[in-house]
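My structure is below; once you've seen it, I'll send some questions.
Complex shown without one protein chain; remaining protein chains in place.
And now, chain A:
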Amino acid sequence: MAKQRNIEILVGAFMAAGFVALFFLAMQVSNLSLAGMDEGYRLTARFANVGSLKARAPVTMAGVRIGRVEAVDFDPRAFEAVVTLRIDPAVDSIPMDTFANVFTSGLLGEQYIALDPGGSPDVLVDGDEIMHTQSAMILEQMIGQFLFSKASGDG
């Protein structure tokens, strides 16, 4: 009976170690925040070009993450990208005339949305659309423009 008990204790220790490892992977490695993605309110923004922006990309203001991109859809009538943002409910006073930019972290890094606050006293609420947007900088286009202006400047 003592042997059976020892086995049970060891199995218990094994299972506890396994669950601790899973917990570690969930919390420390992938940083599961208990306030999940469903928290927060939605804003939309239309861009002429979002580059390679993807769902779950960060939304930042002053460089601090305040939300995530929930979805990137295409509007087939206006030929525009419609980006749905999930904003942290604690950030509840984003002015109406805020500017949304698609930026790249580093030269070749991931793309994210940076919000540049405006000065309007009216604030954006759930479901509102950010009117002022600036498209992603496409590296190839910039190089092309640079070369073009260089060539025309020389000539």
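To be clear about the criterion, a residue touches a chain if its C-beta (ideal position, glycine included) is under 8 Å from a C-beta of that chain, and two chains touch if they have at least 3 such contacts; residues count from 1.
The rule is simple: contacts and distances are computed from a predicted model.
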item: Protein that the absent chain corresponds to, by UniProt name, given "Hydrogenase maturation factor HypA", "Acetolactate synthase", "NADH dehydrogenase subunit M" or "Intermembrane phospholipid transport system permease protein MlaE"; value: "Intermembrane phospholipid transport system permease protein MlaE"
item: Residue touching the undisplayed chain, where the options are A:Gln28, A:Ser93 or A:Ser152; value: A:Gln28
item: Sole contact to the chain not displayed, among A:Gln4, A:Ser93 or A:Ser152; value: A:Gln4
item: Contact footprint on chain A, counting only the chain that is left out; value: 4, 7-8, 10-11, 13-15, 17-22, 24-26, 28-32, 56, 58
